[in-house]
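Part of the complex only, each chain left as placed.
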Amino acid sequence: MPIVMDAAALTDFLRAEFPQVATDYEVAAVTEDELVVRLVVADRHLRPGGTVSGPTMFALADVGVYLAILSRIGPKALAVTTNCSIDFMNKPAAGRDLFSRTRILKLGRVLAVGDVLLYSDGQAAPVARASLTYSIPPDAS
Amino acid sequence: MPIVMDAAALTDFLRAEFPQVATDYEVAAVTEDELVVRLVVADRHLRPGGTVSGPTMFALADVGVYLAILSRIGPKALAVTTNCSIDFMNKPAAGRDLFSRTRILKLGRVLAVGDVLLYSDGQAAPVARASLTYSIPPDAS
């Protein structure tokens, strides 16, 4: 499916619609195969010991799939997450940004499914994996 | 399994170990059947429209299972979340606190499983359900 919103368009959309969190994220790459988002890690994302918190990793996975869907269907969508399954596999490295790499596995009329791997900057093994389902409202199709 | 930490002990533990988020939560009830946590909803938990964000609901489910495990094994545990599956079923009501009601379904030597329903204060239908697995490190048993 062709890309209809590029990194700049997605960044503008995020800033306009989700100003509270938009500065946390940088859309690093948007292709037909995957969308990459960088989380600029700050103190508010950390747990004692300097590791990134679980809710922060969930949020990064969620925003990755959301933006990957929008990159294909455009900014008019009020898509909402209906399900997420996430596995926390390794502790993120302290003091490092986090990346999400998202693939869209299904983009149906009412449901979309995306698959995410999360990485600490500079490490080969993923710290988490997640899969998310979004419900796409009728007026968005 | 008997309760070894009550609401006051869990609240003290949360404040000592997770000062960044402890004031968000109130341990409302701890019994052998369930543990109830209230999220005191503030602006930082909201999305446009006044609804509670997905990561905030994830965090509430996570803290509910964490505290329910500690209520049974005590404060020495470095338990970590290894898996979460969460279904977002209804939009939380704007301007209302959120509750998590957690049941521990398994408390094994190395893995514990908890089940959570999230409710908007004053509404009968749950807004989300989640199940989480925690890994309990050997030195905690």
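Per-chain numbering from 1; labels A and B assigned in written order.
Criterion: contacts are C-beta pairs under 8 Å (C-beta built on N, C-alpha and C of every residue); 3 or more make two chains touch, one makes a residue touch a chain.
Note that this is a predicted model, so its numbers are computed, not measured.
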Number of copies constituting the complete assembly, 2 shown: 4
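Keep in mind that, in the parts below, only the chains that are shown with their structure count from here on.
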For chain A paired with chain B, centre-to-centre distance based on mean C-alpha positions, whole Å: 24
Complex contacts: residues of chain A adjacent to chain B: 17-18, 20, 44, 46-48, 53-56, 58-59, 62, 80-89
